[in-house]
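Below you'll find the structure I mean.
Complex shown without one protein chain; remaining protein chains in place.
Take a look at chain A:
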Amino acid sequence: MADIVIDRVVKEFGSFRALQEVSLNVRDGEFVALLGPSGCGKTTLLRIIAGLEKQDSGRIVIGGRDVSELAPRKRGLAMVFQNYAVFPHMTVFENVAFGLRMQKVTQDEVKRKVERAAALLHIEGYLDRYPAKLSGGQRQRVAVARALAVEPAVLLMDEPLSNLDALLRLEMRTELKAVLREAGTTTIYVTHDQTEAMGLADRIAVMYGGRIDQIGTPLEVYATPATRFVGGFLGSPPMNFIKVRCAQGTARIGDTALPCPAAGGEMELGLRGEDASLASNGSGIPFDVRVVEPMGSHLLLTGAIDGQLARIVAPPTATVTAGERVGLTVDPARLTWIDGATGRAVARA
């Protein structure tokens, strides 16, 4: 078990700055997801932690030991790769045993640990098969078992579920969470899938443009995004942003006055689709409904607030028709205010 300190890590590829002074502390036993769109630097950061890539400056400290200059094999970690990287010329048993064999563990110990990891991932039945005979999901289990068999202090996972189909992904996600909780391993998990990050992680680090925009628990990051990007990247539908003018601590949309941060000026009002409710008498913020999509569990309404695109989630029983103007009531405490110029959230007064 170990904590991880990522200290002002910079990585450049030619003139492109892939990581700009990224710092992050991961506590012992914690599960942190690095979440972001492709090209945000999350995989580069993971590969630098693993030692597969060399940082241009900054330090990586694992369990109090500076590993910045160490080879991957000396860092005491295990990794699960996006395309599994399960060795095709070895049986499942030998794959899971690989790390133990490198540690020169005794034969009995290898057998015992492989069997335990295999049982954890439910692959006991395939130990003498070759990976080519396994499905994608089974290969992924082998890759995870191989990583857990060495009982690593730190486990790194690079989009481990992205090659699986949607149903299998959901199943593996649940299982992974249970397995990793039991193992208690410090885990860094790279993904571009927000539901994976939300469901699995103790904390999420949202990355964008080579930096971490925000780090916090899933609910913090979801409810109080630190930047416009975080609000727009998390949630389905994403957070709505309505441009408003803020003067003397009040912003007006239609007849509704909302308290806004004292700083004032051109701001964007961040509103989660489910944080607005339909007013019974049509009062409140006017919302022009253009499309109504019944999603089963809810209605997804797409329309305009003050002429700006917005998506609102309504109860499945609501009676709303396209072309109608409805009124929305919002809880001011659940609104996010974004400075129009910087794109960063502004604290409420």
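Just so we're on the same page, a residue touches a chain if its C-beta (ideal position, glycine included) is under 8 Å from a C-beta of that chain, and two chains touch if they have at least 3 such contacts; residues count from 1.
Simple rule for what comes next: contacts and distances are computed from a predicted model.
> Among "ABC-2 type transport system permease protein", "Carbohydrate ABC transporter membrane protein 1 (CUT1 family)", "RNA polymerase sigma factor" or "NADH-quinone oxidoreductase subunit H", go ahead and choose the protein name stored in UniProt for the chain not displayed.
In UniProt, the chain excluded from the picture bears the name "Carbohydrate ABC transporter membrane protein 1 (CUT1 family)".
> For the chain left off this view, which of A:Val10, A:Leu52 or A:Leu258 is in contact with it?
Once the missing chain is taken into account, the touching residue is A:Leu52.
> Considering the whole complex, which of A:Pro72, A:Gly216 or A:Gly340 touches the chain not shown?
Answer from the full complex: A:Pro72 touches the omitted chain.
> Provide the residue numbers of chain A that touch the chain removed from this figure.
50, 52, 71-73, 77-79, 81, 83, 85, 87-89, 98-99, 102-103, 129-130, 132-133, 146, 150
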